[in-house]
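One protein chain omitted, others in place.
Here is subunit A:
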Amino acid sequence: MSNLLRRLLTAWRMELRLVVRHWSYPLMLLGWWALVAYVFSIQSLISPEAALKGNPGAFSVGLSALAALLLGAFVAGRSQRTRFEALEETFPTGAEVLLGRWLACVVALLPTQVAAVVLASRIGPASSLWRGLPTFLLEAGIILAFAVSVGWLFVTWLGPRRWVYLLLAGGWLSSLGWEIFLGGQGLGIPGSDLFDVLRTASIRYEELWGRLMEGERPVWFNLFYGGLAALFVALVATRTAARRNRRAPLIPAALALAALMLAGSAVTAYVRQAQAWSAQAIIVESIQPSEPEVTVASPVVVDAWEIAADLTDPASPRFDARLTLRAAGDEPISTVTLTLHHDLEIASSSVPYERDGDVLTLALPEPLAPGATQELHLTYGGELWTLVHSFRPLPDPLVFTTERGVRLPFFAGWYPVPGEELVGPDASGVLHPPGRFVLTVSVPRGWSIFTNLPATGELTFASDRATWAVLYASPRLRTERVDASTIIAPEAILPTARAVIPNYEALLAEYAPFFPTTAPDGVTLAVLDSFAGMADHTPPAGDQPLVVISQNTPEDLKENTGGHRYFISDALAADLWVLAGGDTSVTIPRAGISEYLWIRHRVGTDPAQFERALLANGGSYTAPIARALMAIENQQGVDGVREIIARMIAEGESLRDLEPDQIATWIEEVGGAR
């Protein structure tokens, strides 16, 4: 071992020992662990990787940055405080001692992350933990190294004064507000979240997509802080070397320059991406569809789609679409207007066409008589990347085709739809008229897909009355059968989702007898991302209710709280309605049945208790329907209610525009309630 390395290691070992044997060190660790444990306890934790790469992990690192600032300052001033400096300055040493001691600080702080790692490991599969751990430790190391360097630099320049600690703590605290001041809620400077050490505003980890939504920002973030850490250490070394050797400290100065360039390049790249994304983003007030409606926006409807989606190159998928067009108006038509995302280039078309943005105008070979149909064959493909800026400080890429995943929500325009207003997040509340939809998908090895269409084979899906279709593909997505139910979820969430399934099945068993002609034995549960792009009420998947929830929901559902169980209840009731033949657009009767089933589930069939619960439910709009159904049950039992619901389904069209009071009266009349 060379003398230089020996001195570095000795300095490292000595400093580490002085730090960890100090009485305050275990106290600091305990305090930090307790805070991190608290933060973990109040968050919905979906997987170890998500916990480490998401907000809890970032909080743990950001919180430790405060300790790192203070420890860096404390250690930097140790020699001066103990008056050992007068001796050690005359030793024949160089920057290796500084580096060794600085490294010791960083290493001593790594245990502050133990709580985060341990708590994350308890969430889910070890594979997810191992996937997230290296990145987490690397990023923690970078931030801790940066913070130690800042503390060190301050004390080197200002001396080991007590107010320096206050200054550092104040700086750390104020950094929490920089993003708010400079970012979307303040001056609106793109990329200002780079200065948010806690990264509370910039984290975009999605279990399904990983850090896809953050683009290259994590890399630049790490290089920026890594560069700054190296810069500050090099500056301290430069100053020390210049003072001690009385000559230009070429090596440390060169390192400082290199570190400065690294940090500068990183901040430039970070800001450039943020600016580019902000410039690209479509600004919308809301992108969450609440009650999507079917709109006939064209004199032409599509009776059937037969689409083969080739995602084997997920960054640039190819589609082969065969459409059956029908003239829906009273006049013959010779041109057809469809909408297809403008970034999807048409490779071939069975009829001539013109394009203007998303609008595709097809010239039919012969006029299409009212009610007549025409086959259309299109092949097209391309890369999609749509950023949407809504309530969050940074835009979300809602539509994309990348190597890490494919996300094609129903408003993406990834298949031709009739009319001109059905594409884009602004149109997210609009669905196309129902038609038969057959989808065949090919994906890279190890990838799985999700679509709202019922599966008819391993990678084929079909629905006779599809008003929308989504297509998600990801290497992280998995499909698993749990008894009669099916889970489609990112691999790491499968265990959590599995635990939720019994809640669904229990309610399903309780609710199914109220609906005629259907007896689903399980549910299909899809756990996707937390971005918009999914209609609230998905149609059933085959003969089972299909419930789509976001990545953060399963953990809440596992807790079995009232609000979340109501969500399950409503989703199941809506799909049972459809499975029994009900029309999705007949919303009020369906909502009344949902409320009736939910309150009955909670308090039973006692009329007085039911009434109290109904009133406690806020005297909801559909309460009269629920009350009427309960009256029927008390007189005629479950069979009586089932008969009423069967009549509601059969006569849905006539009930569509009635008020709840009128529907309640109708129920009493039909059921013969006394």
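The rule is short, and it goes like this: contacts are C-beta pairs under 8 Å (C-beta built on N, C-alpha and C of every residue); 3 or more make two chains touch, one makes a residue touch a chain; residues count from 1.
Heads up, the rule we're going with is that contacts and distances are computed from a predicted model.
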Name under which UniProt lists the unshown chain, selected from "ABC transporter related protein", "Xanthine dehydrogenase small subunit", "NADH-quinone oxidoreductase subunit NuoE" or "Probable peptidoglycan glycosyltransferase FtsW": "ABC transporter related protein"
Which one, A:127, A:245 or A:460, makes contact with the chain that was left out? A:245
Sort through A:47, A:60 or A:93 and give me the one touching the missing partner chain. A:93
Touching the hidden chain in the full complex, which residues of subunit A are there? Just list them. 3, 6-7, 10-11, 14, 18, 21-22, 78, 82-84, 86-94, 97, 244-246
